[in-house]
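Note that one protein chain of the assembly has been removed; the remaining protein chains are unaltered in position.
Right, chain A next:
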C-alpha cells in the first residue's frame, strides 16, 4: 500500500513559472481553510480552499510596476510569513518587496530595490523570504544582502531594521528554525543560502548575529530548511546535505535527485522531509534526531512521480505531513497527495 495517494487537484488560473520554492501554503485552522500561492511571471495566483473541498476562491496579485513603466517586473517568489501576532504574504520581484495581509486583500508595505537606470550584467531582484521569531521578516537580495524588516503587531508601520551583508552571491532561500517546540531552546533562528551553496546561520535580535558560515562547493543551494538545529540543504546537483547548524558538522549526504532540486519542506511535528526536483520526482523522507549521540538519521519513505513535469514547488499542508501539495512548470494546477 502506497504511503500517499493522489487527491483532486486544485485548478489555478495560470501555469506555474520555473522558480525555486514556487508554492506557498498557509493553514487557517479556525476557518477550516488553506491558502495556496503560485507565481506565474508577474502575477501571484492565490487560491483559498476549504477543507471540505467544496469551496475555492481565487485572487490574483500583480507585481508592483515602477512609476516610470520601463518593463514588466517579474516575480521571483511569494511566501507566507506567519508571525505570532499576524500572518503576512510577502512577494519579491525584480523591482522590490511587497507585503500583503495574508488573504492578499491589502498591500501593507512596499520596499523598492535600488535598480540601476540601464540594466547591468548582474541581475537585480529579491528572493528568499522568511518570518523569524516574534516580529522579523527577512528577505534576500541578488547582491547577497539580506534585508531585515521589523513588523509591528498590526498596521503598516513596517521598517527596515538591518541589512545583513555576509553572502557574496545571490540569495536563493532563507528559512527559520521551525521545530516550534516550546521549551526547546534552539540557538540558531535562521539559515540563509546562496548561489554558491554557502549557508549562513543566524541568531535574530535587534542586531542579528552570525553564528556560523558553512561554505558551499560552487553549486547553488536552491532550497534550505532548519529544524531542531539541523540545516537541510538541497542543491542543483540533486544532492541533499544535513548539517549541524552551529558547528557545520556534516550529518548526512543524500544522492536524492537526478536533476536540480527546486523545493524542500519539513513537517515539524513528525520530522518528515519533502524534496522535489526538475526530475519529476517528489520524495518523502524521515529525519530522526538523537541528541545523546548528536546524530541525525535519514530514512527514505516514499516517491511520487509527476509525469513529464519539472516540479517547482512542494510543501506539506500541515505540521504532521499528513498531506502535501505540488506545483510544476507549465502546469495550471496544484496537485495534492494525502496519506493513505
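We take it that a contact is a pair of C-beta atoms (placed from the backbone, for glycine too) under 8 Å apart; a residue touches a chain by one contact, two chains touch by 3 or more; residues count from 1.
Note that in this section contacts and distances are computed from a predicted model.
Asks: The chain dropped from view, which UniProt name applies: "Vacuolar-sorting protein SNF8", "RNase_PH domain-containing protein", "Basic helix-loop-helix DNA-binding superfamily protein isoform 2" or "Organic solute carrier partner 1"?
Replies: Per the UniProt record, the undisplayed chain of the complex is "Organic solute carrier partner 1".
Asks: If I consider the whole complex, including the chain that's not displayed, which of A:177, A:195 or A:265 touches that chain?
Replies: Candidates A:177, A:195 or A:265; residue touching the omitted chain: A:195.
Asks: Applying the definition given at the start, please give the residues of chain A touching the unseen chain.
Replies: 12-15, 17-19, 40-43, 60, 62, 65, 68-72, 74, 76, 94, 118-123, 125, 169-170, 172, 194-196, 218-220, 222, 236-239, 249-260, 279-281, 294-300, 303, 305, 307-310, 329-330, 332
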